[in-house]
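With one protein chain held back, the other chains of the complex are shown just where they sit.
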Amino acid sequence: MDTFLALLLEQARKNPDHPALRTKCLGIWDTTTWGQACDQVSVLAQMLSQQGVGAGTPFGVFGPNRTEMYLTYLAVHSLGGIVVPIDSNLFGEDLKRQVHSSDVEHILSFEQQHVDALLECGQTCVKRILYINRRGMENYAQPELMSFPESLEGIEASTAFLEQMEGQRDPGETATILLTSGTGRAERPVELSHGALISTARSIARRERITKKDSLLAYLPLSVSSDFLFSFSLSMVTGCTMNCPESDDTVLENMQEIGPTILFGPPYVYKYIYTHASNRIESAKTFDTKIYKAALQAVMTVASHRAEGGKATFTDWLRFMFARATTFSPFCNIYGLSRLRLALTGGDAISPEVFNFFRAIGIDLRETYGQVEGCACVTLQSSEDWNSDSVGQPLDDTEVRIEDGEIWFRGPGQMKGIYKNPEATADSIKDGWVRTHDAGHLDDQGRLHVHGQIARTGKLGDGGAFAPDMLETLLRSFEYIKQAIVVGEGRDYPVTIVTVDGTITRTWADRRSLRYTGYADLSAHASVQELVREYIQTVNERLAEDPETSGMQLRRFAVLNREFMASAGEVTPTRKVRCHEVEEKHRGLINALYSDALEYTYTDPVDEEPYTVPLGNV
Amino acid sequence: MDFDWVFFIELIVGGLMSGVMYSLVAIGFVLIYKSSGIFNFAQGTMLLFAALTFVKLTEGSVNFWVALAVTMATMVVFGILVERFMMRPLANQSLLSLFMATVGLAILIEGMSQYIWDSAIHGLQLADFLDLALLDPVNMTVFVVDYIDWLDILISKFDVFATIVAGTMILVLAVFFQKTRTGMSLRAVSDDHLAAMAVGIPLSRVWALVWAVTGIIALIAGLLWAERVSVSFTLVEAVLKALPVILIGGLTSIPGAIVGGLIIGVGEKMGEIYLGDLMGVQGIETWFSYFIALVFLLFKPSGLFGLKAIERV
Amino acid sequence: MASGNSILQIDDINLAFGGVTALNGISFDVAEGEICAVIGPNGAGKSSMLNVINGVYVPQSGRVIFRGQDCTQMRPRQIAKLGMARTFQNIGLFQGMTVLENILTGRSLKIRSTWIEQGLNIGRARREEVENRALVEEVIEFLHLQSIRKTPVGKLPYGLQKRVELARALVAEPTLLLQDEPMTGMNLEEKKDMSCFALEINREYGTTIVLIEHDMSVVMDISDHVVVLDYGAKIGDGTPDEVKNNQEVIDAYLGVTH
Partner (left out) sequence: MIYRETGTFSTSYIEDRKLFPIPFDKWAMGVFLLFMVFVVPLIASDYWLAAHLIPILAYGCAALGLNLLTGMTGQLSLGTAGFMCFGAFFTFNIMLRSPEWMNLPLAMVLAGSVTGVIGVIFGLPSIRIKGFYLLVSTLAAQYFALWFFRSYPYFLNYATATVTLPDHHFDLFGIGDAFGVDMASFEAKYLLSLGIVCALALFAKNLMRSSTGRNFMAVRDMDIAASVIGIPVIRTKMLAFFVSCFYCGVGGALFCYAYLQVLGIRTFEMNRSFEILFMVIIGGLGSIAGSFYGTVLVYEFPILFSWAGDYLLGGAFDTAVVDNVAKILYGILIIALLIREPGGLAALWLTAKQKLRTWPFPH
């Protein structure tokens, strides 16, 4: 039976003493074995059923990645309820929207901050709010509030209860409702069934031979579909250990402690490590830097050979091995990648530089393509594939086809539909095929290549082709540029708004002893402008090489006074830029870019401060 | 038995005299401590070095005054070197490690002075020089132990001489501190390094100066000490002897050093004779001075004349 | 939540260093469970006041009564035993130790095992280390210090050091917490955090807090009771609003700062 409850019972039976979950809490990795997990879930489940959670009840889980949270998933599942993970940083309107979109009645929140956020939403459909952390909750009298630990008191663990529940479960039941990332289109609540998630997880596990010996790091917000698949589902299917970091600002540290063997990260994660590393190296003694550069050179040459399918010479190969042993194995150790045997990325295009770098230093980095509608993973690159432009072949029993440029897919992993929204469902599932709203093509080996969102790929004013996603990826692959959006649909020429990476640009500036007061000041600094301009010029040169793309050369750019922020709704929890939001927010700036103004002054809604953004010509 | 007053007074006088000797060493300490808060352990070896240099020069039949001048010059150079190569690099480190550094310096000098000159024991006939140099006109040898009839006690003229030297030196220093500009800046430095720098006092120069002056003091003290205990490693021990003296005085005050010297000098003799008899053992003076110091410190933890710091938190 | 009965009574304290008068007949009460701010321009004798309260200085005259006991003559340690903890104006952390070790020192009053047990690392000593660590971790989490646990305090920025010091004071589970200028040299955000912490501590553990602040605006909205000092004399005492409208305070205090 393909339900999470069934899997739990199976794991508890097969390897009761194998660690299922670890959460770094109060300085140590507090570990739960599958056996314990099973017992705790049974307790939770009984409590929840007393609370009136039953088949089909949407149950909100609102907080950081923690053991309790994932156990609650299982408890809810065992009752046939629907888990609605909510991003721990949400508040205000966004939170309200999410709660309503999948009319959550019961919610498990972590601590005071979350409870406050919920209460501030005012009148919602939420009937009961459980909170885990008692701190600061003494003076809350609201009737819907209830302490999670207290509510569990006096309930006996009984596997029997779970087994009896298992009888009533069915793989077709909705396991969770997840919101689409809402890049391009408005977010929509997607229903995913137990069956879909489990079969997807299974086929990944089968392909990559993932066993219970593996361990992975669950650090992405719960609300992210890839966390649900690559952390929760994967560990349920394989019985491998799931580790939850202590807090957002200790993720890197915790990663080194745990040394995961499998890691899923959106491109920003890998880019972060990449830039962070090169930044650190820059500040080293020139001698060390030289060694590092040489080593990098050595591995890169071999990597490029592989990419072109050629053979590396023996000496190259020796230098390659040496470089790996002496430089990059310590490198991996520092970033906790030493034990990593499978690194996955997806949800956004990763820049070739970063991809090649990780492949070269010996990390088996793979691109995946997926959408919430398809359980976050539809295709998966193979490790022989040394090229970042394809996202690999479809998973087992999954088909992908291209219909007038748009990617459609069909398979066991597809969604049940859009929650309580038949029209939308009908719109996105046509005779069994799910539409992705993404443009792309399949190559002769049946590998999928993604071009970007249909909605965004269009024509310039002069009718020339225009692929903003591709341009953005190019821009982002420059380590100083953190985020970028390109506009140009129906205009004479494309322009871009970029944001620079704060930390690394600062070190860059400090080394040149530039004088600046803060990020905004730095981003507007003439030499930073110059830095960006030069890079854009190189991008343009690349575009010019190919007649297809030569029309897309960027003419003007602006470096924004701050990075795009999740709190301003400009990026998704996985730090993917929400283009239409940004375009809306910065309409004025964009218009200015199309005028011949040399600077644009506006009041930033985020901090109500006036800023002047210089507008650069390339 | 009836108390032997004469002996007692002689004892006191003798004590006072050796006290003066102690204070001679002590002054060097205080000077450096005042100016840079450093507890200069190398003081003793500096004594040795100075004395040794002088002796070897004179043994090389160099005229007394020339030898003196040369040695002084050496000590000044030495002072400058120390400032440049030890003080400056260590400028902003903990007092403890500064102290340790001076200990290191002590070994360095010891090795050096014994390497350049030899480590044999030299007698220093300062007397001869003094005779022909300054005292012939008066036509008398310094070392005749004189009989002062109105007190009817014996007293060594050399000690008197030493006392005079010490006295003058203290006077000079006092004037130097109170009146001259450098002296003032020196005191400023001792009070607060940063502030001193802020008002534009060249810290390094002041320190160099201090070490140079200390060097000269070391020379004089060295010569006088050498007269009593021959020029050898025992001079180094003189420092340890001087330790309680300074501590009683309270590290920062020159008068303190003097008073301390006298107290220890007398106390030691007293202890040796009377307490020694009482306990029926000899040689308590090796440690007795420290006990005296302890007793004082227990009542005044920062010495008799040391400044009491208010602990601000 | 200030309840009537006072936990700390300052009764006509006079303190002088040499000839200089630092405190001149100061007396005020601190009610149980309140946040009391002692404010005043620089050199008003705020820190001296605090030092008198927890026994670092012994006043020439006057009495300090803490939880019904006269502790004017007590040594700091005895007072700490009575349940008073404090932070220092210019940080009183042990520079040679890591954050964790520093905070652990805050537990030393509660240690029962002997040094021999500790040296042999057996039984009670081992157990205590673990218990204390667990308790310390609670506070570390509370003050969000997880990411710097094992860093030497010397390497930390000023704001964080202040926070570590607060943590060290908290692990002693005090009934009265003295904070000496907890917010000086912090940016606005850090100040906000700091005052939030003060409020939470006060609410969570019901700890009475006496905090000294140079900058009036910060404390006004978190404190139940404000005492104003100027040149070692008390010139104002009451609720924030009373004090705000007290003419003398406005002249002396605000006059000075603006």
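Order of writing sets the labels: A, B and C. Residues in every chain begin at 1.
Quick note on the criterion: a contact is a pair of C-beta atoms (placed from the backbone, for glycine too) under 8 Å apart; a residue touches a chain by one contact, two chains touch by 3 or more.
Note that the structure is predicted; figures quoted are calculated from it, not measured.
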For the chain that's not shown, point to the residue among B:21, B:106, B:162 or B:210 touching it. B:106
Sole residue of A:151, A:304 or A:338 that reaches the chain not shown, by the stated touch rule: A:338
Out of C:58, C:130, C:196 or C:250, which residue would touch the omitted chain in the full complex? C:130
Determine which one of A:55, A:137 or A:325 touches the chain that has been left out. A:325
Touching the absent chain: which residues on chain B qualify? 39, 85-86, 89-90, 93-97, 99-101, 103-112, 114-115, 118-119, 237, 240, 243-244, 247, 251, 281-284, 286-287, 290-291, 293-294, 297-298, 301-303, 311, 313
Residue by residue, what part of chain C touches the chain that was omitted? 54, 56, 75-77, 80-81, 85-86, 88, 92-97, 101, 104-109, 111, 113, 115, 118-121, 125-126, 128-130, 132-134, 168-169, 172
Chain A positions in touch with the non-displayed chain are 22, 24, 27-31, 256-259, 277, 280-281, 283-285, 288, 291-292, 295, 325-327, 329-334, 336-339
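Heads up, the rule we're going with is that only the chains that are shown with their structure count from here on.
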Central chain of the complex, centres being mean CA coordinates: C
Dist(centroid_CA(chain A), centroid_CA(chain C)) in Å evaluates to 44
Chain-centre distance (mean CA atoms) for chain A and chain B, in whole Å, is 75
Could you list, by residue number, the parts of chain A that touch chain C in their complex? 26-27, 135-136, 138-139, 246-247, 249-250, 253
Residues of chain C that touch chain A when the two form their complex: 133-134, 137-138, 140-142, 144, 146-147, 149, 200, 203-204
